[in-house]
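What follows is a structure written as structure tokens; I'll ask about it next.
Only one protein chain is missing from this complex, and each of the others stays in its spot.
By written order: A and B. Residues from 1 in each chain.
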Amino acid sequence: MNISVIVFPGSNCDRDIALSLKKFSNKDPLMVWHQDHSLPESDLIVLPGGFSYGDYLRCGSMAANSPIMKEVVKSANNGSTVIGICNGFQILTESGLLPGTLIQNQGLSFICKNTPLKVENDSSFFTHNYKKDDVINIPIAHNEGNYYASDDVVKDIEDNELVAFRYCDQDGEINNKTNPNGSIKNIAGILNKNGNVLGMMPHPERAADSIIGLNDGEKFFTSIIESLQ
Amino acid sequence: MTEITKELVEEHGINNDEYKFILDSLNREPTITELGIFSAMWSEHCSYKSSKNWLKKLPTKNNKVIQGPGENAGVIDIGDGDAAIFKMESHNHPSFIEPYQGAATGVGGIMRDVFTMGARPVALLNSIRFGDPKHSKTKHLLSGVVSGIGGYGNCMGVPTVGGEVEFNSCYNDNILVNAMCVGVAKIDKIFYSKASGIGNSVVYVGSKTGRDGIHGATMASAEFDDDSDEKRPTVQVGDPFAEKLLLEACLELMTKDVIIAIQDMGAAGLTSSAVEMASKGDVGIDLNLDLVPCRESKMSAYEIMLSESQERMLMIIEPDREQEAKAVFDKWGLDFSTIGILTDTNHLVINHHGKLKAEIKLDILESGAPSYNRPYKIIREPEFDKSKVSEVLDSSIDILRILINSPNLCSRRWVWEQYDHMVMNDTVLTPGGDAAIVRVHGTNKGLAISADSTPRYCSADPQEGGRQVVAESWRNLTSVGALPIAITDCMNFGNPEKEEIMGQFAGVVSGMIEACNTLDFPVVSGNVSLYNETNGKGINPTPVIGGVGLIKDLNHFSTPLIKRENDVVILIGKTDGYLGQSIYAKEILNNTSGLPPRVNLENEKKIGDVVRDLINIQKIDTVHDISDGGLLIALAEMCIAGNIGVKLDLNKEEMNHGFLFGEDQGRYIISVPKSFLSSTIKTLEGKGIYSQNIGETRGKKIIINEQDQISIETLRDLHEKWFKEYMEG
Partner (left out) sequence: MKALVKIMPKNGVLDPQGKAIENSLNQLGFSQVGNVRQGKIIEIEINSNNEQEAKKIIEEASNKLLANLVIEDYEISFLKED
């Protein structure tokens, strides 16, 4: 099993996600530098959180144009599995692997907090160990996490059951009050139509360690590792 | 050539005596570049000329200290070959002028101080102080400072894990922004700033040099007046992305044993880094400014030497290792340029466009720097007038409602949710507790870290205040179960040329010395910010203490959060009910005069050592120290965090506002499961420590008696209300 974590200048959750993946797979992921023109053979490609290229201009826009992303897009279109978390999600939308875009939070400021999510899709490669409608607590930490897409795109996503997670409260209520950043329909993470690409703003790698006090992210990693085996 | 006039010398903040010394030492008139260099090196900010004779007296050693003051940051031994490296620094004046960039570059600067020593930064804290909430500038300044701190720290991927926010009208025109950074390195991989090896290369790395912050060091030590607007264009802009690259590039190069010495270019930029590195190594240094990467054309030697452009470092490396080093910086897309050489002349020599611009013997700059024994007068407040206390008729719960929703006691969630406090995945205890806990990566031990000050105590009685700030830091670390090791201090005061202000400084330092000695809690790094004064009005003396302690085994630490019902709540330490300088006195009695509570240092140590043992050995997991607001506020915070109530069981004499809201020092609240009760009491009694059972954890209310109670939900709403409404209203 080969997992590649792409490192952009300004990535800052690369180490965190690599350690979580190692914890559940017992294998060190390959750290791939953004200027590499070829991608090692990978069963899973991860775009980590952070501020790639400082997130100047638009979040993820410059990373989406880096040499390695050409290879990632090619590989994803050939069916490789790709996860983008936080800045990684922004890079996925900027590079066209996922529809929609992530704009500035409604409250106009950075938010870092543990956030309840409702599991919407429990059959995907990434989420099958959860049950539909589970409420899980996973931290968010972003300034541009407000998911936006046109009405027909959102309809398409919902009709095809491509929403992975939505923001909610501890009782699973989904409404404006339980929406931390203004995302349309409280969307926190989506899949592509083939089900091989997932983008999500919350950080499961921050919820898989009991000494930190959060472990609802563990099933995310066990789902992935089981799918890969 | 620029003529050196009397006015020009004055503008550079150099007084007659100092200038005479320069003329005598050089045996000629200085060039303008030299004048700029003297001005920067001898500014209060770089030379500590008013404070160093006092700072010298602070204890700086214990058996864990590896490096005390004098380096980029302090270093302590945290076992297993690991070191914690930390420092706190002020960025007050720049943040008042441009709150976002001022605060951001403050955070950037303090991180460079830490990673220049080879440590990966693992935690940021900040202590920020603003004027009266009603003052027209306060909201704008606060919002800018918080986004600036977040903007830089979040992008760097270093968690901001704690700190404090205070409002007081004395900061109306002089806000304080103090940032602290803690890093971790291997003890045998620490880098210092002492240059060595005649003939070795002086290498510039990082971002390019622009005209940012020229006069910054001079500005940072000058009193504000109403013309401050004119000084605006000198503010630096931070580029956290460039700093993130610089961090990774430096740490990557540091794995290779190429760097002989390294220092960041902070205040006074290239001047202070070149001078300090060469002076420490007792060598000379020749710089060719044509080789400095510049962002703007036609920069003069004066400007290049004094620029405070951010995200730059100066390194000493052997000439034949340059290519290897350059390859690392190329990979990260950063400038790398050899700009000079170490010499045996003991002179700083600067050439630009083929012309000699400066030639100064280094010991004139360093050891010749002025140092003043300024006259001082220590002023203390009169005794506290408690006659008004009995006239307050509100019930204790009504007072609690007011205090928990007051600017200085309400929740700071609005602030710390804008900081990424979780990145790096080692934040064990998040903001809002007594101290933050950050796991040492890849181990099962943790660093406990806190940053705070109690300026109103220091103002009322400088010496007592000095004792208290150190004791409180020690207590905060003890509360989570850590062994306190050492502190960094950030000393924010007014104009030292006034004897009552110098008296505040002298008094506070004397108090700190006593506390540091008794608690074995030395100072390993720090920073002084004087002249925090506008139109003749100074701030309260504000010595901010950043404390670092060690938790050897993260299976045993404690938090203020109440974890179970039916625990017995024990108050440790004697309560006299003294209200002088308390938040109660200010908010309820409207009385800000009187002496602060006394600190008994011997007692403090005895109690704290036992509390730590209770946590580490007897597995007590719920502890909170009592500070601002007193017993009932501390209890309310514990209940809100744990969502469990407390039924208090007090006798008649204790049912008074002094007992519930007094700020007597050296006290802790612990919550103990009944099965541990007898052993806990036995331990406390065995050590001769005063303690009393004050109630039990139960239900969802704080109950003082039948008439006087409040639900945790109401308390939480009140606690969360003020800040959010203030900022969003």
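Throughout what follows, contacts are C-beta pairs under 8 Å (C-beta built on N, C-alpha and C of every residue); 3 or more make two chains touch, one makes a residue touch a chain.
The shown structure was predicted, so the numbers you read here are calculated from the model rather than taken from an experiment.
Residue in contact with the omitted chain (choice from B:114, B:145 or B:235): B:235. Touch with the chain that is not drawn comes from one residue among A:2, A:65, A:160 or A:194, which is A:65. Of the candidate positions B:199, B:333 or B:375, contact with the unshown chain belongs to B:333. The chain that is not drawn here is touched, among residues B:173, B:212 or B:664, by B:212. The hidden chain makes contact, of the residues B:309, B:396, B:430 or B:616, with B:309.
Residue positions on chain B in contact with the hidden chain: 97-98, 101, 207, 210-212, 232-233, 235-239, 241-242, 295-296, 309-310, 333, in rising order.
Mapped onto chain A, contacts with the missing chain fall at residues 53-54, 56-57, 62, 65-66.
The criterion applied here is as follows: only the chains that are shown with their structure count from here on.
A straight line joining the Cα centres of chain A and chain B is 36 Å long. Within the complex formed with chain B, the chain A residues making contact are 9-10, 12-13, 15-16, 19-20, 49-51, 53-56, 109-113, 139, 141, 143, 203, 205-206, 209, 211-213. Across the interface of their complex, chain A is touched by residues 147, 150-151, 154-157, 239-242, 244-245, 332-333, 416-428, 439, 444, 554 of chain B.
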